[in-house]
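First up is the structure itself, then whatever we jot down about it.
All protein chains but one are shown in place.
Per-chain numbering from 1; labels A and B assigned in written order.
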Amino acid sequence: MAEPLLEVRGVTKSFGGLIATNRVDLDVVEGETHALIGPNGAGKTTLIGQLAGDLTPDAGRIRYDGGDVTRLPAPARCLRGLARSFQITSVFREFTALDNVALAVQAHAGHSFRFWRAVRTDPALHTPARAILESVGLGARAGVVVTNLAHGEQRQLEIAMVLATRPRLLLLDEPMAGMGLEESRRMIAFLRGLKGRHTILLVEHDMDAVFALADRISVMVYGRLIATGSPEEIRANLQVREAYLGEDDRR
Amino acid sequence: MTLLLVLEQALNGLQYGVTLFLMAAGLTLVFGIMNLVNLAHGSLYMVGAYLATSFYQWTGSFLLGVTLALAVTLLVGIAVEVVALRTLYERDHLDQVLATFGLILFFNELIAILWGRSALYTGLPSWLGGHVLVLPGVRYPVYRALVILVGLAVAALLWVVVARTRLGMLIRAGASNRTMVAALGVNIRLLYTLVFGLGAALAGLAGLMAGPIYAVQPGMGEQILIQVFVVIVIGGIGSIRGALIGAIIVGMVDTLGRAFLKPTLATVLSPSAADSAGPALASMLIYLLMAAVLFFRPQGLFPVRGR
Partner (left out) sequence: MAPSLRTIAMAVGLLALGLVPVAAGAFNQPFYVDLFRRIMIFAIAALSLDLILGYGGMVSFGHAAYLGIGAYAVGILTYHGVQNGYLQWAVAIAASALVALVIGAVSIRTSGVYFIMITLAFTQMLYYLGISIEEYGGDDGMRLAVRSQFPGVIDLKNPAAFYYLVLGILALFLVLGHRMVDARFGMVIRAARLNEPRALAIGFSPFRYKLAAFVIAGAMGGVAGALLVNHTEYLTPEFMHWTRSGEIMFMVILGGMGTLAGPVLGALVFLLLEDLLSAWTVHWQIILGPFLVGVVLFAKRGLFGLLPGGRGRG
């Protein structure tokens, strides 16, 4: 069997006395959409942080695309195709949507020691940027400064920036956070369109989204990964049901 | 370069280090708890020195003079906090730096208006003059020895307060998690004012003790402040232990360097080369030390985690 695109072994991280991720083992196979779910405080964001390169694990190993990336800094991981979106929208607020995506394109277009030509007039940057904005549905809003974008549009911009880095593996941390019903439906449809073309590790609370998108689901509780399997297997799993007792009715 | 001379300079280094510690402790506390960069900390040092000098002259009693100076400096510090600094807690560091820089200009000029620009002479009462036998055959000025003792006593007192009292617990908690302390319902305003007052008192103490040793003139605060920054960078922001160890290291390196670098260099270089290179290098020593520490441990020797 081919090696998984992302292989996580024994990843552990503690803060003071608190163990946030506890010997987590996880595989993400190329082409799959893999959802990571769990109650608040389960350690999902800490795990994403270690996968993305913001945090260094205290123990354990992370292999991506056949190479060890456990200690590789975030920018280097992005350049290898491992991109992430943030749970709390993190974009360049003083710039326009187009500027934001163009920056993501720029980061992957060689070095930036160019001092004369304005990026806004550089088609090598803004043509692909516009195309990506169109694909996420923000084409009409390209020239709008981020502070004037609606919350849902900002989340879409997050995704657009991730896509502009031409990733193989997307780490999406609650892409639907704070979205209303209509916006969430559109985002789910959009993410479905990405399936297959990209490998996705998706952290989400929205169970509709999870069961609509995921090929496989992993469940984290109190820092431990307690189950991995197909959506049906997870739905039937007793441990998981216990952990979520009282939370099945929540969206 | 006799052993006696080395010992004497080492003691001077310890004395300077203790002065630096008093300043650094206040500054690092204020930064650790309130996240406030206060460039005007040196001004409180200066105020302490000037007040001590004047009160001693007016009252004729050294002890009364320094007690009054300490009290008034504390009041000045609290006044500054209430009037000018409260609005800065929410601002970013650049704003704090610039605003407190403006305060420095104000204080320096105020002092110059009230006392003039030339250095003041601070006398010592007779019972503090003279020398004392510190070790067999080693005579050391009484006053400087006293400064060392007072400084170490304050360090011990600070340790007791921080490690053993409720206020200290709040300080330690606040240093690593400010929002949590606020969420616990503690009167943050009062805590901040108390901490700032403590820092002001420490600076004032450092200043009034320094008066008889160093020059008392406008701008004296900034001269020492920059070295205090070096101490904090080396020791680690927010850590009192780091401030103490950093201060002793910096005090020793600076004092011993100034005293012995030139003669040491003269053994390997020509006298004239040592003459010019010696003082130049000696003045740069602690900064080079800071650069070295930064290179290997950018967070300092005893960083406070959780920031």
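In this section, a contact is a pair of C-beta atoms (placed from the backbone, for glycine too) under 8 Å apart; a residue touches a chain by one contact, two chains touch by 3 or more.
Just so you know, these numbers come straight off a predicted model, no measurement behind them.
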Report task. List the displayed chains that the omitted chain touches in the full complex. Result -> A, B
Query raised in the report: Among A:Pro75, A:Gly180 or A:Gly196, which one is in touch with the chain left out?
Result: A:Pro75
Report task. Based on the whole complex, identify which of A:Met161, A:Met187, A:Leu225 or A:Val240 touches the chain you can't see. Result -> A:Met161
Report summary line: Given B:Ala10, B:Ile78 or B:Ala112, the correct residue touching the omitted chain is B:Ala112
Report summary line: Of the candidates B:Met46, B:Ala99 or B:Leu170, the residue in contact with the absent chain is B:Ala99
Query - Hidden partner chain, touching residue among A:Val8, A:Leu36, A:Ala104 or A:Ala177 - result: A:Ala104
Query - Chain not shown, touching residues in chain A - result: 52-54, 73-76, 78-79, 83-84, 86, 90-95, 99, 103-104, 106-108, 112-120, 122, 145, 161, 164-165
Requested in this report: Quickly run down the residues of chain B that touch the omitted chain.
Outcome: 31, 37, 84, 87, 93-95, 97-99, 101-110, 112-113, 222, 226, 229-230, 232-233, 237, 276, 279-280, 282-284, 287, 290-291, 294-295, 298
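Methods note: only the chains that are shown with their structure count from here on.
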Query raised in the report: How many angstrom lie between the CA centroids of chain A and chain B, rounded to a whole number?
Result: 48
